[in-house]
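All protein chains of the complex are present and in place, except for one that has been dropped.
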Amino acid sequence: MSLLHLAIVAPLIFAILVPFFYKSFRRIHTGWFVLPLPILLFIYFFSFISTTKSKEVVMKTLDWIPTLGINFTAKVDGLGLLFALLITGIGALVVLYSIYYLSKGKEKLHNFYVYLLLFMGAMLGVVLSDNLIVMYAFWELTSFSSFLLIGYWYHREKSRYGAQKSMLITVFGGLSMLGGIILLYLMTGSFSISEIITQADVIVTSPLFIPALICILLGAFTKSAQFPFHIWLPDAMEAPTPVSAYLHSATMVKAGIYLVARLTPVFAVDGLWLWLVASFGIFTLFWGSFSAVKQTDLKSILAFSTVSQLGLIMSLLGVGAASLHYVGLDDNLYVVATTAAIFHLINHATFKGSLFMVVGIVDHETGTRDIRKLGGLLHFMPITFTLAMIGAFSMAGLPPFNGFLSKEMFFTGMLRVLEMDFFSFDSFAILFPILAWVASVFTFIYSMILVFKTFTGKYQPEKLEKKPHEAPLGMLISPIILASLVIIIFFFPNSLLSDNLISPALSSILPSLLTDEEGFMVHIYQWHGFNPELFMTLGVIAVGVLLYLTLPKWRRVYDLFPENLTLNRFYDGAVNRAQTGSFKFTKSFMNGSIRSYLVYIFTFFIVILATALFYKNAFKVDTTNLASIGVYEVLLALLIMIGAVSILFAKTRLSQIILLGSVGYTVSLFYVLFRAPDLALTQLVIESVSVALFLVCFYHLPKLRREETRIRFKLTNAIISVGVGAIVTLIALSAHSNKFFSSISQYYIENTYEKAAGKNMVNVILVDFRGFDTLFEITVLAIASLGIYGMIKLRLARREED
Amino acid sequence: MEILMSIVVGVLFMTATYLMLSKSLLRIIVGTGLLSHGAHLLILTMGGLKRGAAPLLGENAESYTDPLPQALILTAIVISFGVTAFFLVLAYRAYKELGTDNIEQMRGTESNE
């Protein structure tokens, strides 16, 4: 286990300690104990920048299941490092923010930080694993921790609903991704991403290629909330705001982006990948921004805005994948799209993170997030207003904020789709810049709504729960850091990001474009001259301002959509139907009666064994290899059969117990005859102890009542039991007559003395060769005895009303 | 001998099944006891009967009976003792708490709709 592995699992290990901190130091906010961890991890990962800058890749392998090719291979390259820095950096800020957001008296902080650390570790695992199966395991762990965090206030019904929804959708995607991973394994024989990439040219011809592609994309699209799977993200906003800022905007939802970026070298050879990624992305961008405008809840606006921004990055990755169809970097039109995707990914984390925190502050200080109730907060919260403005203007793509830079590059990328002349892109290409432009207009509108509806306009104190005032300094630190980054990145994008983060990340996504010495030369300009992109931005501002001002007049467009045709309706209906349907189905045979279950089990037992015997033609009686029959054995056999059958007719409990005992003693005599002295002894003693046990319990047990006498009841029982008896006899005969394998017992017979220095083979097998069995057996015995002790001694607490 | 034993095992299974399908708890427990006897004899029969001396090297015999089934059965005997005891006490407690040993009357009322 290297330091790198330790860094990945450190949050998971630390999560174990959190409850102890919480218990022991009640007076100190648990967040203070957690905060150093992400900071340390951030510094640790920061030290990798010089390594990835020189295109080196750090790989550390820890064997897990080597026989299946599943190893915990940690890999730090440009792309993984970028994400790791985002996860730990934003993570540190979010933890700091949460210390002020969640009060230590009222909230279950230990739960919160355990979940948060669980997520942090899982997410680091996703982005730093080279092995697909390990990555998948971490991937599902992020879904689980997201589920737990959304349901953090589990007493609210909406929280539970949102948690379940996100879980169902993302885990569905995760499972389909697992399918894709296995298909990839079938094609390449490896789970390692690096190895799969080297075989990319081979697998494209495989018939499994397209199914694998679709399965993987389903996983990425559900996680990154792409249309039509985006419906879980708005409901996930029930989580505490720090969580929304962290999981549902900056990191977890970008796991899908990460996956697409990571596997671009594998799949981009096929046109379908370009088509699906780019078109789903661009449509999500449009749909998200369009839906955001009609929201009235601040967090819902941000949720839909996140959906649309994720779509933007996704579409850029799709278009950028086209660059792999060129040789080398010269005249490569589409590298700019991938560059923009990476750049926007960073920008989005900064401005959306700060916006979420701002909304959290507004919620915290006023008690509501409804823009119909808010307004005129400018005078009460000047700092918060400034932060909101920086974030929102960056999101709208205005200078001097980093959003402007990546938005311009985005337009460039979309305009270049027009020049794409393969995969029949030319016929639809024009849609891309148009949708991009329209979506940008809507983005502009909701960004303005976010700022101006909240902070300007009429102040309505009667609708607010609290008297608003500026947030405490501690709560402002994190958004201030993020907002300053928004501005700093605008002015120094190249010295800060280009060589350090963007270029190494690009070489992970588009490795085949480079020769060994080359690196991507990324240069981001604030000013490009008067080109189409600039005019598009100007158009966005002009049309956006106009539409924002006339918003009340055209708002009714949103009512045109029929209520009952929405995706949410569809989801609710499907979940409901699945629930009631499966409940009905289960109810139809699970009627709560043990007898019915036994009837099912025995009937199934008979049917399956009889069919197997019949179809395999296995029934056969071999009379050549039989042991001799002696008088005693026949006598004992008769005795046992008579004893067993007469239990059925016994009228009293005592006679039943005694008959059972007699059967047991006869069995022990059988063991004597069959040369099994150990068994005979054990059976003899056990039978005595059991009979004693039965007799001790005897006084407490009810008298036998007459069994039910309905003929049908008895007949069913009789038929089933005769069937079971007959089938067991047949199986026993056939098993004796068909010997397919030689017995493994010879090994024990030969080695008992050599390897274990014992002479009693049975005992040696028990304590030595198969010691595990015995170990677990005595454990089971101990558990059974404790269970008995508990049942008798520890009476169930009487119900209060008694 | 194996044929005879197969029939014995069949009879044990048959009676055990019949008892387990009845409604009284005590009968069910007795049924499980018979079932385990049947299963033990079945395993023993599968391994072949009387194929040599008892599996003790001290016997210095030419051939020995298969020791593996015996080891398995030994484990099974002790486990089935534990399970029977547990079941017995469960039945006894259930009878004391609920006042019935009829499993039909013990049916829980499920209400998850």
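The first chain written gets the first letter, and so on, giving A and B; residue counts start at 1 in each chain.
Heads up, the rule we're going with is that a contact is a pair of C-beta atoms (placed from the backbone, for glycine too) under 8 Å apart; a residue touches a chain by one contact, two chains touch by 3 or more.
Throughout what follows, contacts and distances are computed from a predicted model.
With the options "RNA polymerase sigma-70 factor (ECF subfamily)", "3-oxoacyl-ACP synthase", "ABC transporter ATP-binding protein" or "Na(+)/H(+) antiporter subunit B" in hand, the undepicted chain maps to the protein name "Na(+)/H(+) antiporter subunit B" (source: UniProt). Across A:L514, A:I686 or A:V722, the single residue that touches the chain missing here is A:I686. When the whole complex is considered, the residue among A:P19, A:G69, A:G519 or A:G758 that touches the unshown chain is A:G758. In the full complex, subunit A touches the omitted chain through residues 677-678, 681-682, 685-686, 688-689, 692-693, 696-697, 700, 756-760, 762-764, 766-768, 771-772, 774-775, 778-779, 781-782, 784-786, 788-789, 792-793. Remark: the residues of subunit B touching the chain excluded from display are 54, 56-58, 74, 78, 82, 85, 89, 92.
Rule of thumb we're sticking to: only the chains that are shown with their structure count from here on.
The distance from the centre of subunit A to the centre of subunit B, with each centre set as the mean of the Cα atoms, comes to 43 Å. For subunit B in complex with subunit A, the residues that touch the partner chain are 1-24, 26-27, 30, 33-34, 37-38, 40-42, 44-58, 64-68, 70-71, 73-75, 77-79, 81-86, 88-93, 95-97, 100-104, 107-110, 112-113. Per the touch definition, subunit A reaches subunit B in the complex via residues 583, 592-595, 598-599, 602, 621, 623, 626-629, 633-634, 637, 640-641, 644-645, 647-648, 653, 656-657, 660, 663-664, 667, 670-671, 673-679, 682-683, 686, 689-690, 693-694, 697, 700-702, 704-705, 707-708, 716-718, 720-722, 724-726, 728-729, 732-733, 735-736, 743-745, 748-749, 752-753, 758-762, 765-766, 770, 773-774, 777, 780-781, 784-785, 787-788, 791-792, 796.
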